[in-house]
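The complex appears here minus one protein chain, its other protein chains still in place.
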Amino acid sequence: MKEEILRIPINKEIDVLIARREIKSEAERIGFRWIDQTRIATAVSELTRNIIKHAYRGEVIVNRDEDGIEIICEDEGPGIPDVEQAMEKGYSTTNSLGIGLIGAKHLMDDFKIESNDKGTKITTYKKLK
Amino acid sequence: MAKKNDKKEIEKLRRENIEYKNLIEEMSEGFAFLEGDLTFSFSNPACDGIFGVPEGKLMGRKLQDFLTTEYFKEIKKNIITKKKKKKSVFEIEVNAEDGERRYLLTRSNPHFDEKEKFVGSFVFFYNITKRIKLEEELLFERGLLNSLLNTIPDHIYFKDEKSRFIKVSKSLAEWFNVDSVDGLMGKTDFDFFTEEHARPAYEDEQEIMKTGNPIEGKVEKETHPDGRITWVSTTKIPRYDKKGNIIGILGVSRDVTEKKLWEEEREEKLEAQREELMELSTPVIDVWEGVLTVPILGSLDSERASRVSEALLTQIVEKRAGVAIIDISGISAVDSAVADRFIRTAKAVRLVGSEAILTGVGVEIAQTIADLGIDMGGLKTMSTLKDGLRYVISQKKDKEEKRGEKE
Partner (left out) sequence: MARLTRMHLGDILVVPIQEELHDTAAEEAGEKIIREANNSNIKGVAIDISALDIVDSFLGRLLQKIAWGLRAMGKEVILVGIQPEVAVALVELGLYLEDINTAFELDSALEKLREMIEKGSE
């Protein structure tokens, strides 16, 4: 049974800090271990920064169910033209977008990107262990 | 002329007489004339049959021959006291002489002579044995049902097509904290449970009534308005009328709350045990001042690697350990994923401000690492824990010497 617990607009740089702080608290409330709380907060930081830097505006939606937490980052930006490429090159170049995506992917358990020129939606999930 | 009329009259009377006689002979109801002392002075064939005697043999017999004495006294009172020109109707039980016990509906009309003296009663006997037997059976069955419903601990409920209670077990009334089963009549689940349980239960029932498919042994969570949560195992089947139409459901719900709680407790215990095992298998040992060791035994999957890191890093920071020795001599297999994990752990150790040394790197593991071309990234490795400790101690000594030189 999925339940929405947070919805945070990402419009300014400072929203990155706000979003990750609030979501870390939620993760603690839900019962995640401290190390997972940090992973989640760091992933949120990476993804929301991408929104600010590349799409200018967007939103983070946090849902929970009995097994864990789902974090969705959505924006109406120009989209990521070649997701695979972005995530591959991310390591070697200074492509912050790619680094952010790869980072978030490693920190979370599930990771899914849907992107076109109308916008991008990244759905991630962390299991409660 | 008078003679002719008389003849016609007589003829008419005679015919009528025959007709009446025939009527009485043929009718299926018993008809008799009982005198004041309840002796049969006339009985039709049906009556003879009812009392189980051959035709014509009821005459001269007394009604009390066929009744038990107490019964007879009762009847006599009834028949005799009705001398006041009133009809009376009552039921009697007779022991017929063909061995059968019969129930008779008796209608008695008192008869008086010209002087208004009571001479006896015309009595009709209707054999209602079948009906009485049916009634008795019904009462008996109802008695059985009520006994069942009053004593059975399972919650039994009969519902109509709108899922309203028609008949329930006492245990269900108690479950709802209602004084008597009447308090449930016409009500539905919505009156006793919160929407969370009532809604899906209602939908289940409507589905059963629509499709005819029963539900068996479904474990349900009951949510009560007072906050109570209970668990039951429920079976619901459709109820049919004589024509085969579905008119409601019959449900049985068994309380499995205890079992459920026990299961949950057991699961929790198992989880706690698993946690403990995880903890035990990654002990962080304080071997020397500022030196921690974590022996890794068995496999190192990502879950365990995560726990090892957490445990190790927390302890390092807490104890301000300058060195962490990660001993992998107990690891069952080393592949690039495993190597990757302990290298990452070592790097995290360094980030936190401590030094990581990998020990237990025997010949085989060293070979595997070389074969896989894994880059250890400057991580110090040694073949045994002893070597690791020796190294750490000699480092310390050097440091102290240097400090001594300065001073």
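Order of writing sets the chain letters: A and B. Residues in each chain are counted from 1.
The rule we apply is simple: a residue touches a chain if its C-beta (ideal position, glycine included) is under 8 Å from a C-beta of that chain, and two chains touch if they have at least 3 such contacts.
Given the structure is predicted, the values throughout are model-derived calculations rather than measurements.
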Problem - Which displayed chains the hidden chain touches across the whole complex - result: A, B
Handout entry: Candidates A:7, A:21 or A:118 - the one touching the absent chain
Key = A:21
Completion exercise
Cross-chain touch to the chain not pictured, restricted to B:107, B:239, B:350 or B:380, is B:350
Fill in the blank from the handout: Touch with the missing chain holds, among B:309, B:359 or B:381, for B:309
Practice task
Could you please point out the chain A residues that touch the chain left off the display?
Solution key: 13-14, 16-17, 20-21, 24, 34-35, 37-39, 41-42, 45-46, 49, 52, 91, 96, 99-100, 102-103, 106-107
Fill in the blank from the handout: Residue positions on chain B contacting the omitted chain are 306, 309-310, 313-314, 316-317, 320, 322, 344-345, 347-354, 377-378
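We adopt the following convention: only the chains that are shown with their structure count from here on.
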Completion exercise
chain B residues touching chain A in their complex are 303, 306, 309-310
Problem - Parts of chain A lying in touch with chain B, wherever the complex brings them together - result: 33, 35, 129
